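Chains shown are a subset, placed as in the full complex.
We call the chains A, B, C and D, going by the order they appear; numbering starts again at 1 in every chain.
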Amino acid sequence: MIYVSRREVFSASHRLHNTELSDEENQRIFGKCNNPNGHGHNYILEVVVAGEIDPKTGYVVDLKLLKTVIIENVVKKVDHKHLNYDVDFLKGINPTTENVAIGIWNQLVDKIPGGKLYSIKLHETENNFIEYRGE
Amino acid sequence: MIYVSRREVFSASHRLHNTELSDEENQRIFGKCNNPNGHGHNYILEVVVAGEIDPKTGYVVDLKLLKTVIIENVVKKVDHKHLNYDVDFLKGINPTTENVAIGIWNQLVDKIPGGKLYSIKLHETENNFIEYRGE
Amino acid sequence: MIYVSRREVFSASHRLHNTELSDEENQRIFGKCNNPNGHGHNYILEVVVAGEIDPKTGYVVDLKLLKTVIIENVVKKVDHKHLNYDVDFLKGINPTTENVAIGIWNQLVDKIPGGKLYSIKLHETENNFIEYRGE
Amino acid sequence: MIYVSRREVFSASHRLHNTELSDEENQRIFGKCNNPNGHGHNYILEVVVAGEIDPKTGYVVDLKLLKTVIIENVVKKVDHKHLNYDVDFLKGINPTTENVAIGIWNQLVDKIPGGKLYSIKLHETENNFIEYRGE
């Protein structure tokens, strides 16, 4: 078993806001992350795939193919977008890093071109990051 | 002469858009950076101050004071904000990295607590960055 | 289950020295790390919390609260300090990175404001780091 | 149980090529990585050792010793070398990152001077990396 990671970067806006709560409660919980005009990040995404080595290629997964899958199914949908308004797979979801990571997991889990999706790591800033393993 | 740098980070949204141009021309020039709902970045700001060493302190500038000046005059105004709508010193300005760097220079140039402002470096992504020296 | 990480940095001195051993044996085991006047590092601390997402907030843990807990219980006690002399929770302990990581775990394990403490990662230099999971 | 990591860097050439396949199939599978004259990388290697703390030293493993073991058994054999031609422990192996990581594991697994080898992490580029835990 080998774990293979591919890193991609995207830049997006978001606003933390739970539409079922009052404006006051949103402000109390999310503070400056609730700014009505939003704010943004350079997100760093790491997709980790686990599997055995194919003796023909020496690869668990062809990273050229994995890169294409990540670009087509995630990066093109979130890069230079507003996560609250522009992204089909995040519609109606409060885009905390946790929820975005789960959304990305769901986008990728059945499209990995070799091995199995093991983990999604998502860095929102250099100090805050998330890992989700589908558990 | 010594050059002293202080690095701060802020997260903000922006949309590249020149209000004097048509929507079509904005889209042609700025492409995905013109997305109506905006997108965002973790900006890395480096403020470089030049000066001579004060023999009493061994400092060109007290970095605790410089940090406070940067936080009060820049970071509090741009962090977790939308650069097109929320920032007094960028009102009416198309927030390219170049223009944001000049705006930050103007915020800081007469408030440096020791030495003189030498350069503003602003990283928009890990691949794109700007330096402005007030020339 | 989601893993949430918060990174903080602190700068401290230490000297590797086991008071139950002779000076010669300390020098033999710890070499330049046994320098009597000590030396220091910019330590990078990552605190990993594991838990489920609160549907109200979309958070496992509010990182603003987690940051405050880490600052109050760890960073304020170790930043710009000498780990052998100035830190209550390291008294009598030889401050290897391993022992400091365990000390930090013990400081934080019952104070995490959401989810459960999963791991302490501590980087002493860019080449040497430690992870402790309380096992 | 504590996990201790040591990071080392080496610079090497390689060419992805399976000698049992035709040139056409090699080109189809490996693309630009199959360039006959090869290409190269600054590989970042992280060796993770797991164990309990020795109460005498406060160490799981003396990192000075671990560093020497890694330098002697891995870095000296691969740094400034061509992985396809110059490295005894990779002879006859297609040097994908996966296969190089396993080769390094095998070089080190019975030579760790304290604790047990837990994981080999190998970064080929800033975007592509591998972890192998001997499973």
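Methods note: a contact is a pair of C-beta atoms (placed from the backbone, for glycine too) under 8 Å apart; a residue touches a chain by one contact, two chains touch by 3 or more.
What you see is a predicted model; the values in this text were computed from it and never measured.
*Asks:* Start from the 4 shown copies and tell me what the total comes to for the whole assembly.
*Replies:* So the full homo-oligomer, as given in this file, consists of 6 copies.
Assume only the chains that are shown with their structure count from here on.
*Asks:* As a test of understanding: of all chains, whose mean C-alpha position lies farthest from that of chain B?
*Replies:* D
*Asks:* When the centre of a chain is set as the mean of its C-alpha atoms, what distance in Å lies between chain A and chain D?
*Replies:* Computed from C-alpha means, the inter-chain centre distance equals 29 Å.
*Asks:* Would you pick out the residues of chain A that each touch at least 2 other chains?
*Replies:* Only 126 qualify.
*Asks:* Edges wherever two chains touch, nodes for the chains themselves; is that graph a line, a ring, a star, complete, or other here?
*Replies:* The chain contacts form none of line, ring, star or complete graph.
*Asks:* For the complex, give me every residue of chain D touching chain C.
*Replies:* Those residues of chain D that touch chain C are 1-8, 53, 56-60, 62-64.
*Asks:* Quick one: in the complex, what on chain C touches chain D?
*Replies:* It comes out as residues 16, 18, 21, 29-31, 93-99, 101-102, 126-133, 135.
*Asks:* Quick one: in the complex, what on chain A touches chain B?
*Replies:* Residues 9, 11-14, 32-33, 35, 37-42, 79-82, 84-86, 125-126 of chain A touch chain B in their complex.
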